[in-house]
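One protein chain is absent from this view; the other protein chains keep their places.
Lettered A, B and C in written order, each chain numbered from 1.
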Amino acid sequence: MAGPMKMRATLAGSYTDLRVLMTHPMATEQQTKGQPHFIQNLTVKVNGKTVIEGEISQAVSRNPVFSFRLKGGAKGDKIEVSWLDNKGDTNKTETAVA
Amino acid sequence: MMERRGLLKGAAALVLAGLLKPVAALAAWNKAAFSSKTSADALKSLGTPSAEASGGIVIEAPQIAENGAVVPIEVTSNIAGTTSLAVLVEKNPYPLVAKFDFMEGALPFVKINAKMGETSDVRVVATARGKHYQATKEIKVTIGGCGG
Amino acid sequence: MRAVIGSTVLALAFAPALAQQKSQFADYQRMTAEGSPVELFEIGGEELWKKPQGPMNASLEKCDLGKGPGVLKGAYAALPRYFKDVDRVMDLETRLLHCMMTLQGRSRDEATKALFGNADRPSEMEYLSAYIAGKSRGVKMAPGSSHPKEKESYQLGRALFFHRTGSWDFSCASCHGEEGKRIRMSDLPVLSDPKSARPLIATWPAYRVSNSQFKTMQWRINDCYRQMRMPEPTFASDATIALNMYLATTAKGAEYRGPGTKR
Partner (left out) sequence: MKRTAILILLGFSAGPVLAEPTAREVTEAMKRDFHPRGQATMERIPQDAVQRICTETRDNPPAALAKQLEGDQMKTIVFPSGSLMGDWKRAEKLAQSGRGSMWNDKPGVDVGGSCYNCHQISPQETSYGTIGPSLLGFGKKRGNGPDVQRYVYGKIYNAKAYNACSQMPRLGYAGTLTEQQIKDLVALLLDPESPVNK
């Protein structure tokens, strides 16, 4: 079962500041004797439309925290962030721009 | 085209059969780039084998890190038309840490926490309008605590 | 009186020099705090606080942390303190364990199975501590100091702090007793000095980047004794609570700013 995720989206003048926190071990090959467990893909959508696609490695720190910036934005815009790891686990969270 | 449709149909069938989660069937992850043991190989696999040094890429990170398990790295590209950013830690066993594609609606900016095994250059490669640009910054990793 | 004024003048004269001596890790510490996942532990802790568990299928929402059943605001900042119902001084984790046993009907063995967590084995105690400590943000730290057992706990904690023993002859003060020293590159705060203790204790419990895990004061004390080459202090024992009491009392008056993010 995936642990909690948390996201905050706030208007910061000309852009929207997005901060996402994910619970994940991000275990490396070294730590697991060859059985790494880490998030590989993440997707940011605004009102249903994909705006950022990320591919990440086991070198991202445990419990990943990402910040992104979205062009413009308005209060109430619906932001969705999802991730997928190398074992097929996924999680997602949604928030509205504040 | 036919082949692609066939593949998609196959994936859809797997999803329906409950064998694959929908995201898993569609997500791409550049295994060759992430398995590369040098940044040169990783960049080749990403399709950005050479890049021109640019002051338009700003890497904000501490010059010296208290612990390599978490090293905050913030990247901004001021190069017009930037559509992707790749972050590499030169001396990590697998240098490529992350790669982000920015579509309409996103600014070419990202902040991540990366693991660093030792003091190393951090390299950022940006792609804008089909051209590749890069910048590097050294981050010193220190040892703290009793080492128990 | 004159001496006091004299030293104040001296302190002012040296203030600019001191300001320049700020840690070379200041940028690192600021950026890791900004990008800390510590909030995840507060969120997870809130879920656990409200989740019915144990043979009595009860949540912890009626747990009295000293401010009355279920009152969380400022509760952490007032710990450790004396609890009349058990006639004993308790710190946060000791009290939580007490509530798990009394409200949820759980056995001590079961409730203490995963005290110090890691990525594969999360610790309920750590998540709960994050949530509860977060409810004291902005509150001045004021551990109990009036009951004779609170005074006794402080005195034992202070004596433990300076007590040299174990294979390597260490006391807490061996490392945390002299200004300006460090282990490897880690600065060592003088924890018997309120000036050093305040900013530090006011940000525990904390997400520790070296473990990439949320850690509590019971863990901090346990792991120091491990590295001091000592036997293991028993979780929630009077000695561990006393050390906690000594540190919290030394830091009293500091505004709580945790849960923090540390090396």
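Assume contacts are C-beta pairs under 8 Å (C-beta built on N, C-alpha and C of every residue); 3 or more make two chains touch, one makes a residue touch a chain.
The shown structure was predicted, so the numbers you read here are calculated from the model rather than taken from an experiment.
Novice: Quick one: which shown chains sit in contact with the chain that's not drawn?
Specialist: B, C
Novice: Who touches the missing chain here, C:M31, C:L48, C:C63 or C:C175?
Specialist: In the full complex, the listed residue that touches the missing chain is C:C175.
Novice: Going by the touch rule given at the top, which residues of chain B touch the chain that is not shown?
Specialist: 142-148
Novice: List the residues of chain C that touch the chain left out of this view.
Specialist: Answer for chain C: residues 148, 151-152, 155-156, 158-160, 162-171, 174-175, 178, 180-185, 188, 225-227, 229-234, 237-240, 242 touch the chain left out.
Definition applied: only the chains that are shown with their structure count from here on.
Novice: Which chain pair is joined by more contacting C-beta pairs, A-C or A-B?
Specialist: Of A-B and A-C, more C-beta pairs in contact link A-B.
Novice: Two or more other chains touching the same residue: where does that happen in chain C?
Specialist: 35, 209, 212, in rising order.
Novice: Could you tell me which residues belong to chain B and also touch two or more other chains?
Specialist: Within chain B, residues 69-71, 74, 111, 113 contact more than one other chain.
Novice: Which residues of chain A touch chain B in the complex?
Specialist: 15, 28-30, 40-41, 44, 46, 49-62, 64-71, 82, 84, 88, 90
Novice: Considering only the defined contacts, which chain C positions touch chain B in the complex?
Specialist: 24-25, 27-29, 31-32, 34-35, 183-186, 209-210, 212, 226-227, 263
Novice: Per the contact definition, I'd like the list of chain B residues that touch chain A in the complex.
Specialist: 20-21, 23-24, 27-30, 34, 69-71, 74, 89, 92-94, 96-107, 109-116
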